[in-house]
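What you see is the complex with one protein chain gone and the rest in place.
The block that comes next holds subunit A.
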Amino acid sequence: MRSKLYRHTEGEMTEPLCRLVYYSRNLVVGPDESIKAEVDSILSASRRNNAACGLTGALIFNRGVFAQVLEGPRSAIERTFERIQRDPRHSDVQVLALDAVDQRGFPSWSMAFLGRSLDGETMFGHIAASSGFDEKRLEGERIYEIMRLIALEDETRSA
């Protein structure tokens, strides 16, 4: 069921669409439980904020690194990015891509979380194996494509 998340239509936008892909390091340390709670809180906050300002996107969390895709009106992306930059839980934020796009890759997700899907882990594990999850070697476009694939698979399975 995708409908529990707000679905955005392009007609609402007066600004051109943009897509931002970045990764950041999570500074929260502690047992898995507290990291999970932290990721949950980051996720629910970003879903709430994103729904309010017309953003969609996806988030992967793996071994202390977030990779995130944000799409929507440029000014909303910039405001959200600024909020992330001020968040002491993130560090080392690296922008991999900032592009104007024709359509959203994640139209139905305020913030899809791909960290818990088994397939996602497998796919991501594959990246990790081939690159040691060396984020610097992952191009923004590639991360975006991989995340979109994972999200679509998740959707197919839960539909």
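Observations, loosely collected:
Heads up, the rule we're going with is that a residue touches a chain if its C-beta (ideal position, glycine included) is under 8 Å from a C-beta of that chain, and two chains touch if they have at least 3 such contacts; residues count from 1.
Basically, contacts and distances are computed from a predicted model.
Note on the omitted subunit: UniProt lists it as "Bifunctional diguanylate cyclase/phosphodiesterase", one of the names in "Ion-translocating oxidoreductase complex subunit E", "Bifunctional diguanylate cyclase/phosphodiesterase", "Sigma-70 family RNA polymerase sigma factor" or "Sulfate transport system permease protein CysT". Within the whole complex, the absent chain has one touching residue among A:Ala51, A:Leu98 or A:Leu149, and that is A:Leu98. Along subunit A, the points of touch with the absent chain fall at residues 18, 20, 74, 77-78, 81-82, 85-86, 88, 91, 93, 95, 98.
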